[in-house]
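In this view, the complex is presented without one of its protein chains, the others remaining in place.
First chain written, first letter: the chains are A and B, and each begins at residue 1.
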Amino acid sequence: MARLDGLAGRLREIVGAESVITDPAELRTYDCDGLTYHRATPGIVVLPDTAEQIAAIVRACAADGVPYVARGSGTGLSGGALPRTDGVLIVTSRMRRVLAVDAANQRAIVEPGVINLDVTRAARPYGYYFAPDPSSQQVCSIGGNVAENSGGAHCLKYGFTVNHVLACEVVTPDGEIVELAEGPGYDLLGAFVGSEGTLGITTKVTVRLTRLPETVQTLLAGFDTIERAGEAVSAIIAAGVVPAAIEMMDALSIEAAEAAVRCGYPPGAGAVLIVELDGPASEVDAQFARVKELCGEAFEIRVAADDTERGLIWRGRKSAFAAVGRISPDYIVQDGVIPRTTLPEVLARIDALAREHGVRVANVFHAGDGNLHPLVLFDGAEPGAGERAEEVSGRIIDLCIEHGGSITGEHGVGIDKAKYMPRMFTDEDLDTMQMVRCAFDPAGLCNPGKVYPTPRLCGEVPGRRTGVHPLVESGKADLF
Amino acid sequence: MEVVDALAKACEVRPGEAGDAVQGATPAYVAAPAAVAEAAALMGTAAEHGLTVVPRGAGTKMHWGAPPDRCDLLVDTRRLGRIVEHAAGDLVVKTEAGLALDDLRGVLAGAGQQLALDLLPPGGTVGGVLATGVAGPRRLLYGSARDLLIGITVVRADGVVAHAGGKVVKNVAGYDLGKLFTGSYGTLGLIVEAAFRLHPLPRAAAYVSATAAGPGQALQMAQALLHSTLVPAAIEVDGPGPITVAALFEGVPDGVAPRAEAARSLIGGRIGDAPPGWWGRLPDGEVLAEVRALPTALPDLFAELPDGRARIRGSAGRGVWHVALPADGAGDALTRLRRHGTAVALAAPAGVRLDRWGPIPALPLMRRVKDQFDPGHRLAPGRFAGGI
Partner (left out) sequence: MEEFRELLDDCVHCGFCLPTCPTYVLWGEEMDSPRGRIHLMDQLERGGPLTASTVEHFDRCLGCMACVTACPSGVRYDRLIEMTRARVEDDHPRSRGERLLREAIFAVFPYPRRLRALRGPLRAYRRLNLDLAPLLERLSPTLAAMERLTPPPARHVRLPERVAARGERRAVVGMLTGCVQREFFPGVNSATARVLAMEGCDVVIPKGQGCCGALSLHTGRDEEARAFARATIEAFADVDVVVVNAAGCGSAMKDYGAVFAGDQEWAGRAAELSAKTRDLAEFLAELGPRATRHPLELAVAYHDACHLAHAQGVRAQPRRLLGGIPGLEVREVADPEICCGSAGVYNLLRPEAAGELGERKARNVTATGADLLVAANPGCTLQITTALHRRGEHIPVAHTAEVLDASIRGIGKESFISRR
């Protein structure tokens, strides 16, 4: 660690002593993001205030061949911001200024540490909001959203972060500050958004703002069974309606949400559906009536009368992940995607898997776009329970791939799902993707070990390769 | 073995003719693979023989981009024309790259669905639209090709087939090569398949168009529509002489009528079922440029135009316009337009000297991307930004 000691000194010169953390207990508080399953205590944590500081930090790391990882609010669910014990964790939580709101041009310029919901708060007085709304929107940062290409409940209609980012100022692994935007040349912005912090660190983001809709209508429908709820989803889509969101929760996740936030969902429901329509009143009114008809199999339909009631409906859904902590000591969140039409079949298979392995699975999902979030519950204190849960979780991913879906819809691959990438993509696919990595980061120092299970050798590479990742050491990931 | 024989092992091939020339560069060979495997074999053979390769779909935009430095092999993709899968219930379609978009439109319409991309100029293929990244009026609501593309299959310069994305809309596994390839003009690899998210066909549509007294008023009208809650699918401007602002509303019949009426109360003019004649067409001129700037820069752009034969047309909502310029003085006009944003000359007559691309902030990174994907610089060499 002598190398890191020297580096810490240089980092203090860059950002000041109070912004460099080397105290062991303090470092340990950064050992994981929202996914606690993987932990690694960073060698150094640094809290920069400016893009220039980040560029200098990256250059200092590059000079010493030290890997570095960027982190925003630390809420990611794939271990994308898992630090390196032999590296530097660059935390953007102090870069949280909303630099400009340009409503006339429907955009805002923000620093990476700005909280997602704060963009909306800044835009709302102008009649605008930031559309991507991951469930963690009250805490997750825009920099993290850019890294993960975050979605959210409303991406069914409005798309993902990548569809709402107009430009990013980026510190490249060379330590240069460049502006990536639509314009002449390759769409590097499109490649950068969602690259999970492996191509550089964003230091300023220009986001698109979306006009607040004239009307929002939200209903909560309680169904006896999850199958009936699923049929209603298919019927709505088949009718040519594009809701802002269609969310589904099963009985177990309803129980958790109820315990956490007392959201008052219909008692005894086997599944609830949240359907939200937004837009011009004349459109929404017509379509909403149709949606209510299509939810005819529901035993109870509630329509939110105002923002407070809408808030309560959504509160249950948005708190569901964390709320599961109320009914189970430990759990694994999955993030698989399937073609929507295979929903009933896949859910039945998940149910069978759970029974076969004697674990409970709570299902929370973005039903409109087939993005499943099965929560595999277990008690880590019980011997073998963690392994069984991990097994079920992996089998669910296989189910998604088997049905033509994806291993991740919005949480990202990170460290957690890198091992599944070869199940979804061929070696050639992964090799090709990593050509982009080699172009940006030939030395492989920028968030190494994430997304791809096997790093591509980038040819004649300046700099040197560094120590073994802790996960490789502990046998959780392979490297050769 | 002759090169042509080697190529013929991969797929149908013939010698190039004058009519195949890409901006003056006549290819030695024209090959037409009919399957992804054939395309892969073809590209592999081209790599072995060090051939430069330029892809071509329907050929409607071959005059866009810079002329290639060399073109040994022209790959005609039109035999890659199948719809691989149309999952109507999932609102997803996967096609081969050579499929004509008009043909695709017909098939999707049968299921009450659409790929929400406006085709300009008409007649293009899936691959061509992706390679040029062109989009029309409805980019305001639906985005452009990059936003609708959910999966892509490419054949690399070395003949290796690679996929990215998939056939589900929501998917963040791996780098988004689809976006990287969109607008890359064939310089990174050969696009052979693409998957898109679809939208339901709207049951009703209405256009509202009005004439503005000048650029300032055109901006006011566009802004009034943009900041309304009427959710126009497109806000287009066309001018000068006169300047017209027009908007498209899509939805259910009961919804569209009052929205169009409300729009007319904002900008005046008239409501119609059909678009104005210029809608969704590229403006005519010797030099065609794509200009991106803040939507509020519209009057500034008009002010930078040379008198007379220049024309601006495009999305006043998104701030992306096509500008037609006379060849004489086009370079100066582009320089002036670049004060307000970016301006790329898509097409220019041979012999007109101008800086097609303007400043490219991340050019060194782009060159490194090119070096990774095409280390021999054999794919559409010289066609792209910065001489890539």
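Keep in mind that, in the parts below, a residue touches a chain if its C-beta (ideal position, glycine included) is under 8 Å from a C-beta of that chain, and two chains touch if they have at least 3 such contacts.
Fair warning: this is a prediction, and the values are worked out from it, not measured in the lab.
> Could you list, sorted by label, every displayed chain in contact with the chain left out?
For the complete complex, the undisplayed chain touches A.
> Among A:215, A:319 or A:454, which residue is in contact with the omitted chain in the full complex?
A:319
> Pick from A:7, A:32 or A:123: which residue touches the chain that isn't shown?
Checking each option in A:7, A:32 or A:123, the one touching the absent chain turns out to be A:32.
> Touch as defined at the start, partner being the missing chain; which of A:60, A:260 or A:439 qualifies?
Considering all chains, including the one not shown, the answer is A:260.
> So one chain is hidden, and I want to know which residue out of A:4, A:115 or A:367 touches that hidden chain in the complete assembly.
Once the missing chain is taken into account, the touching residue is A:115.
> In the complete complex, which positions of subunit A touch the hidden chain?
Residues of subunit A in touch with the missing chain: 21, 23, 25-26, 28-34, 36, 45, 47, 73-75, 91, 93-94, 96, 113, 115, 136, 138-140, 259-261, 319, 321-326, 329.
Criterion: only the chains that are shown with their structure count from here on.
> Which residues of subunit B touch subunit A in their complex?
87, 89-92, 112, 133, 143, 146-147, 154, 156, 160-164, 166-180, 182-184, 188, 199-201, 203, 223, 226-231, 251-252, 254-259, 292, 294-296, 319, 341-342, 344, 357-358, 360-363, 365-366, 368-369, 371-373, 384-386, 388
> Using the touch definition from the top, list the residues of subunit A that touch subunit B in their complex.
Within the complex, subunit A touches subunit B at residues 102-106, 127, 148-149, 151, 155, 159-160, 162-163, 172, 178-191, 193-195, 211-214, 234, 237-238, 240-242, 279-280, 282-283, 286-287, 337-341, 366, 369-371, 404-413, 417, 421, 424-426, 428-440, 451-452.
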